[in-house]
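One protein chain omitted, others in place.
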Amino acid sequence: MSLLKAAILGGGNIADNNHIPALKQLADRVELVAVCGRDLAKARALADKHGIAHAFDSTRSLYEQCAPDMVVICTPNNLHFTQTMEALAHNCHVFCEKPPAIAAQQAQDMANLAAQKGLTLAYNFQLRQTSEWELLMRCRADGLLGDIYHINAHFLRRRGIPGWGYFTNKAVQGGGALMDLGVHVLDLALYALGYPTPDQVLGNTFDLIGKAGGKGLMGNWDPKTFEVEDAATAYLSFPNNVSIMLSASFALNTQADKDRNLEIFGSKGGAKLLPFSLHTEVAGELADIQFPYLEETDIQLKNTTAFLDACDGKPSTVCTAEQGAILQEIVERIYRSAEKK
Amino acid sequence: MSLLKAAILGGGNIADNNHIPALKQLADRVELVAVCGRDLAKARALADKHGIAHAFDSTRSLYEQCAPDMVVICTPNNLHFTQTMEALAHNCHVFCEKPPAIAAQQAQDMANLAAQKGLTLAYNFQLRQTSEWELLMRCRADGLLGDIYHINAHFLRRRGIPGWGYFTNKAVQGGGALMDLGVHVLDLALYALGYPTPDQVLGNTFDLIGKAGGKGLMGNWDPKTFEVEDAATAYLSFPNNVSIMLSASFALNTQADKDRNLEIFGSKGGAKLLPFSLHTEVAGELADIQFPYLEETDIQLKNTTAFLDACDGKPSTVCTAEQGAILQEIVERIYRSAEKK
Amino acid sequence: MSLLKAAILGGGNIADNNHIPALKQLADRVELVAVCGRDLAKARALADKHGIAHAFDSTRSLYEQCAPDMVVICTPNNLHFTQTMEALAHNCHVFCEKPPAIAAQQAQDMANLAAQKGLTLAYNFQLRQTSEWELLMRCRADGLLGDIYHINAHFLRRRGIPGWGYFTNKAVQGGGALMDLGVHVLDLALYALGYPTPDQVLGNTFDLIGKAGGKGLMGNWDPKTFEVEDAATAYLSFPNNVSIMLSASFALNTQADKDRNLEIFGSKGGAKLLPFSLHTEVAGELADIQFPYLEETDIQLKNTTAFLDACDGKPSTVCTAEQGAILQEIVERIYRSAEKK
Amino acid sequence: MSLLKAAILGGGNIADNNHIPALKQLADRVELVAVCGRDLAKARALADKHGIAHAFDSTRSLYEQCAPDMVVICTPNNLHFTQTMEALAHNCHVFCEKPPAIAAQQAQDMANLAAQKGLTLAYNFQLRQTSEWELLMRCRADGLLGDIYHINAHFLRRRGIPGWGYFTNKAVQGGGALMDLGVHVLDLALYALGYPTPDQVLGNTFDLIGKAGGKGLMGNWDPKTFEVEDAATAYLSFPNNVSIMLSASFALNTQADKDRNLEIFGSKGGAKLLPFSLHTEVAGELADIQFPYLEETDIQLKNTTAFLDACDGKPSTVCTAEQGAILQEIVERIYRSAEKK
Amino acid sequence: MSLLKAAILGGGNIADNNHIPALKQLADRVELVAVCGRDLAKARALADKHGIAHAFDSTRSLYEQCAPDMVVICTPNNLHFTQTMEALAHNCHVFCEKPPAIAAQQAQDMANLAAQKGLTLAYNFQLRQTSEWELLMRCRADGLLGDIYHINAHFLRRRGIPGWGYFTNKAVQGGGALMDLGVHVLDLALYALGYPTPDQVLGNTFDLIGKAGGKGLMGNWDPKTFEVEDAATAYLSFPNNVSIMLSASFALNTQADKDRNLEIFGSKGGAKLLPFSLHTEVAGELADIQFPYLEETDIQLKNTTAFLDACDGKPSTVCTAEQGAILQEIVERIYRSAEKK
Partner (left out) sequence: MSLLKAAILGGGNIADNNHIPALKQLADRVELVAVCGRDLAKARALADKHGIAHAFDSTRSLYEQCAPDMVVICTPNNLHFTQTMEALAHNCHVFCEKPPAIAAQQAQDMANLAAQKGLTLAYNFQLRQTSEWELLMRCRADGLLGDIYHINAHFLRRRGIPGWGYFTNKAVQGGGALMDLGVHVLDLALYALGYPTPDQVLGNTFDLIGKAGGKGLMGNWDPKTFEVEDAATAYLSFPNNVSIMLSASFALNTQADKDRNLEIFGSKGGAKLLPFSLHTEVAGELADIQFPYLEETDIQLKNTTAFLDACDGKPSTVCTAEQGAILQEIVERIYRSAEKK
């Protein structure tokens, strides 16, 4: 099998720490040919560090000189749309960081173009690859949960407004805690339900702590330039009496430093994701099941592998372009619901 | 001060264990004159047990022979409306068990008639009287919470479908877990916010476990006659970006046997009710505050006292007729939201 | 259905606290007619306390005057044999305290006579009736354990040599910790395996602490009259590579005050009895299953009911005469193994 | 004092990680001159890594060219016998990995030849050198245990069938969990008792999990080639009413991942090895003694030192040739007992 | 042996709950003949409740009419002196509640008179009779502590200013936390050292919380009439470099509700009283010893027995008149040290 030629767009931490190491471990399937970043020197340094031949500061040069088969997009959220459309136009498969984009229509357009071109577009929701999530999927498949009818999903930080990057800049990020953190657990909750589209969406966003300032646990943020929500809550209602409760926060007056979890309630059993436990009946008695030996795995490696499988037309657990479009639309509906109040 | 003459409507457990003992401790303010129940012998026995002079099986006889100043209504939910209206018509103050009624219009009519007659109508949401709730109210008043903008309220049982009474009978109870359990924590959540009316309500109800049957932890129920929801979830959105997430269950595949709690999130601090803890900043650092010596108190005695204070025109923390009407309407909107799916 | 006329032989604690209360709760099946004890005054007092008509100090008088249908034998171990044989001769069903007897041949003779007379003889191993044991039996029946091939059974006390009664008197008791405590868990272990007879038995008994004296946790014992084993260990080997390890102690230099438990190892799953847990695979992962809501039940009432069911020819979980004979023979083989060293 | 010239037989992990590092730290007593392995290149690489001059793939060459004073045997179990006999024949002291051999007669022959040649043959049961075991020996010597009369010894893994090497190959290993793990705790138990020979041995071996396959926690094994026992249980009975209960498993449906421990019961006190605790009487009261500051030590270094001390005729705690023969015979009696069923 | 005729002076709780029940259990040694209290009706009621023949409101009548052999003094602290002197003058043994008196000279005079009359005078420091203290004394006697050279003794309450009685009245009580609570642990500390007299005493008393008021955990106190110390700290220095640190509080901003304990440091071992633990070396290693099975005993019964033993001239652990005088002098020196600042 010939190797896919891959280029990295965006030369920041996530490229350096997640995507490039994963791709290098998959050298039997991919050849990393280029890094393209805003700052050529930085791109060059990153390429050198990882033994990648080319570095660019313009995607045009990249496509002209390297003709990659696939690109990995690790740029700020507001660039995902144009860079994906351009890559698809150059007949590249696209593995794009989350969230898909900053507007629902963008994500839909991206999905449409990928479908039209017959290319793989996928999003890097790598939490799908944890041992806990895989076990949940097996439990669901084995019928241990029965019909799932309600999910609580939350990704909360007490004072985790990042003190670096663009996290509090609305134009670049498209939003705050929901856009950055909430999408991870929303993707999982939707995935558990088969990625349905909700009938109704109701939500609120908040910013009182972010705008007031105070002690930070992930560096210090500037309350004067804080433009996004520090927290969001929402309720999604699906056909056949199925619901999701969603919460996300950068800052919230709660006890835990960080709290990311899902509770999945089904007719036969319920599951909590972290630590994974199952609540059901065994031998006619109410039973709690623990799994003490789940391994921690390299979830980026597994998710990149899943993307490559999708490119090869194999079954894959990666988040598809269509799923990304559904998710992005829900995010937009939550923000719209919050605004009209 | 002359004593209020009081009569008890409904001779079941809640009269025997809660209301009558409380009223007997308040003998300096109330004289218990009669018990009125469906079954005269049972009413007579209860009256004798507590040294109450009269027993009736018809409210007409009660009002004719005893002319009470106040009645306590401890009958099934579907009788609350007619018995309250009748009592008000006989110029009695009314202390009615929760929920107020089984339809929003009923609760509104009850409130209207009480207002028109200048009588006190109040509902027995006695969880307002716990030490924890009183402390929360003091923390709010002292500004320790700042502006409250989101509340999680839940009252969950894993397999607590009562195996006795009418709890699974829709005509009598008007609903299931939401009507019986959820109203308690909904009342508290609304009270913390100043009892606003929500702009929007979205909810779902479920009955898969109730209809399937299985192991019970509060006696055994009959899945074949199970007509109500075994669980309900809802989201209430209020003006100025304020929200409540509400969950209630008789049966849910979760770990804890029983789990009743509220989390209140404010701009200065957040509180968890049980065990009471406060999450805020002290001396410039993130701090968690515990209160290890809160006493357990006789919450029924305190709520009955609050009712009597209201009758006397004094400040009172009892749930008013107007609050009851707001709550009942929200419950109805949740059921309606759940039905139209 | 006509009531069985029952008599109690032995008027001590176990009659007073266990058997008579259980039989009184089963008044729809049994009529308690007499107590027979060594000391007529004591027997009379016990009969009066429980509203039983007759009291005797000779079994001959009992059988002549009352003609009972069944007897419950609560006398010291060394009387079980003669009293059972006499009762069977008088056509009574017999519910005998554990251990069956103090010699294997006695238990075999008792079983033979019961079989010959078509009467029910059973032993009061009431630990068969705990919620945990019932759950284990259901797990086994549901195939959750697979084939059981090894059991660890122990009943250990650190310093629990009873300071009262005949517990250290060999002629009366027939033995020490094995005869008094070990038989309980041995019965359970054998029951879990289908009550097979072992191919080989190897064991040892010890008495160094009992004979040395020291601090007691169940009263004080006299080391000078200590005649029995303070501890015993044994290994039973059954056909098809199945084994039981058995330990029992009145006194042992171990940490726990009291420690009674069984570990059951099967090809599909293993179980620990207290607190009940199951160790197996679920959804392809190693899993531990807990059952947090097992109820404590009245095990004597349930075991007496099981005996009556056996008398009525219904399926029953009571320890049968045949099982008692197998168990008694194993106990004797352990003692013999220990002696010949 | 002149240095002993030492050679390593077997160039695998245990040579690389245990024996060679220990010997290098003892450079004032030993000179490592050669490594001899099946695969010359691998032996050469290991020798180079550790700065050892010679590498061989034939023991004949080794003895001819290097004339070592001692050899350390780190080869598979089935080679221990011939390599030891050959080394002794070449007048070498022998430090052999456990188990001594795969048959009782082999271990006896090895001991006989060593005795006849006046050479030191010892086995690497390095658990004798832990701080806990040393403390137990001091407690025994100080009389804190009194007379020891029963020991529970176990070395259990839940799913620890090694997924590498020859651990499931009967011809190479001579057995499974008993041969690989059980011998460690059996050696300790025998050592605590003075290494007596048992009067009687009864045991069983099992293989249902090993042959069925499933989840592994130490790599994955192939159930189709699984030839050894996955678990073994045994009871050893010694003169004067002393007993050992022994359990070992590669795979067992129990809770703990790994559980290796000994409980030693004596007339004055009892000890649990891990964490070390003593259960006895102090000042007339039942007391539990903990030792919170036991250090972890380099047990291989200490055991290798003990071997060298033995070679020098000094007192030593290393497992002697005679002890190894006793242990090997017990292992064989356990297997024989298990087979004849 | 003829019975001692005993009278109770002071008819409050401590007579009712402690001394009278203890004396009634010792009916083979004592005959309770009278209760004498300020309020005759109350004294009469107490006497009737316990089946005591006589009741008085004047000690003169008591001595004239009953001629008791011993009296138990349960009156407020400021009456201990005169009542003891009067009782001794009437040739009665005296068992007096703690503290001995409210001035050092009083306690010395009491001791002198008792000695002169050859009567037993003792104080009810009943904490000497706990299982923990008895074990400490045995450990000391067995040499497990070596030479004791420092003791930390404290009896602290967070907000335990009693809301009843005279506890905050200086004239009646003689002091606050030190006089009421501190004396208990001071007595134990002195007893452990052999009741030496200190060379030097340095201390302080505090009253900021008592005078400020606030939340109480033992009822509510009135800060306006708070005259005593709410806390006291002191250091006692004895010959040969031995020291005691002492703390006592009715109110202190510390975590625990109540905290009473002693730490005893000796050359061979140290002990903490609650829960009792010993810190020493065993078998050459640092060891911690726990005693999990200490029984709770009836310490009043044991201390009253000790008093009677003293009356009979037998060895006794009761606090003697001489010890009481030493203790009272130390208390006075602490108060004097605190005042002169």
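Labels A, B, C, D and E are assigned to the chains in the order they are written; within every chain, residues are numbered from 1.
We take it that contacts are C-beta pairs under 8 Å (C-beta built on N, C-alpha and C of every residue); 3 or more make two chains touch, one makes a residue touch a chain.
Keep in mind the model is a prediction, meaning the values are calculated, not measured.
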Contact partner of the left-out chain, one of B:27, B:256 or B:282: B:282
Option touching the unshown chain, where E:25, E:112 or E:277 are the choices: E:277
Those residues of chain E which, in the complete complex, touch the missing chain: 146-147, 149-150, 158-159, 199-200, 202-206, 208-209, 212, 214-215, 217, 231, 233-235, 237, 239-243, 245, 247, 252-255, 263, 265-270, 272, 277, 279-281, 284-286, 288, 337-338, 341
Absent chain, residues of chain B that touch it: 135, 138-139, 142, 144, 278, 282-294
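Going forward, only the chains that are shown with their structure count from here on.
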Type of chain A:chain B copy interface by residue overlap (half), same or different: same
Most distant chain from chain B by Cα centroid: D
Where chain D and chain E are represented by their mean Cα positions, the distance between them in whole Å: 62
Chain D residues counted as touching two or more neighbouring chains: 215, 217, 284-286, 288
